[in-house]
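Coming up: chain A.
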Amino acid sequence: MEALKRVIRFQNYNLVKSLGTFWLVVLLLNIIASSFVAVRGMSAQIGPMVSDGSYTSFTGSNLLIIFIFFIIYGALMYHEDLAMALSCGVTRKDFYKGAIFSNIIVVLLLSSVQTTLLFIEKITARLLGYPLLTEFGMFNTSTDSYFLVAVILFVLFLALAAITNLIGILQFRWGYKFWIGFGVTLVIILNSAAAQPKDSSRVAILLNYLSNINLMLLTGLVVALMFFTLGYFFIRKTGLSK
Partner candidate 1 sequence: MLDPSSDKSIYVQVAEIIENEILLGNLKEEEQAPSTNQFAKVYQINPATAGKGLNMLADEGILYKKRGLGMFVREGAKEKIIKKRQALFLKETLPEVLREADRLEITVAEIVDYIKELRGGV
Partner candidate 2 sequence: MLSISNLNKSYGRTKVLTDINLDLTANKIYGLLGRNGAGKTTLLKLITSQLLRNSGEIRLDGEEVFENSRALERISLAKELPSSLKEKKAREIFALAGLLYKDWDEEYKDYLVREFNLNTKKKLSKLSTGNQTIVVLIMGLASRSGLTMFDEPTLGLDASVRYKFYNLLLEDYEKHPRTIIISTHLIDEVANLFEEVIILSDQQVALREDVNTLLEKSFYLSGREDLINPIIKEKRIIHRETFGATKIVGIYGYLTAEEKQYLKAQGVELSNIPLQKLFVYLTEGNKEGAI
């Protein structure tokens, strides 16, 4: 237990600094983009935003940046942290337990801050007078409660973190060879998907599926569990080379 605590402290050594910088930058982007709108009106479309033509959201575009954050977070967790930890006598098991714990902390922080920002924009949009995009497929900030949106984002980010976590591990183990394999697999999958005849009923099933909140949350959790488990399978037998 002592060893695990040390690992967790180690993994979160830079947490405040890196998450602080991250949100500072993201917030700044949101503020800059919205202030352009405030000054010049909706025609001034500068900075990151999501829009369906008539409705716009600035904080909604954070989802993409958060996605990139997770990819980097997952890569560094292994590329730097695991390398250091293995050099300093940490067991793979402890490291992995700590990594999952740290992932959950980060997911919790990101999802709650992002939900808060989405809801703050409801006020700023009214003040600045632009039509706010509130429909994000999985949730709708005008009809869903703060808590529900937070839970949905938490599960979504957790699934995302589990996937990028696995990518981080595979990249640590196989380096650039992993990316070659990843690219090849992706091409094969996309090609076979493109070869399939477009079936409108299938799309309908998918949409229907996504609209069922409970099923969606369950799927997210299963994906997270699956990928985190898969990750341990690979890290268990990983050695530290150069």
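Keep in mind how these were chosen: all candidates are chains of the complex that A comes from, given by their letters.
Here, contacts are C-beta pairs under 8 Å (C-beta built on N, C-alpha and C of every residue); 3 or more make two chains touch, one makes a residue touch a chain; residues count from 1.
Nothing here was measured: the structure is a model prediction, and the numbers come from that model.
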{"item": "Complex partner of chain A (touching, any copy) among 1 or 2", "value": "2"}
{"item": "Interfacial residue positions of chain A with respect to candidate 2 in the complex", "value": "2-4, 6-7, 9-10, 13, 79-80, 83-94, 237, 239-240, 242"}
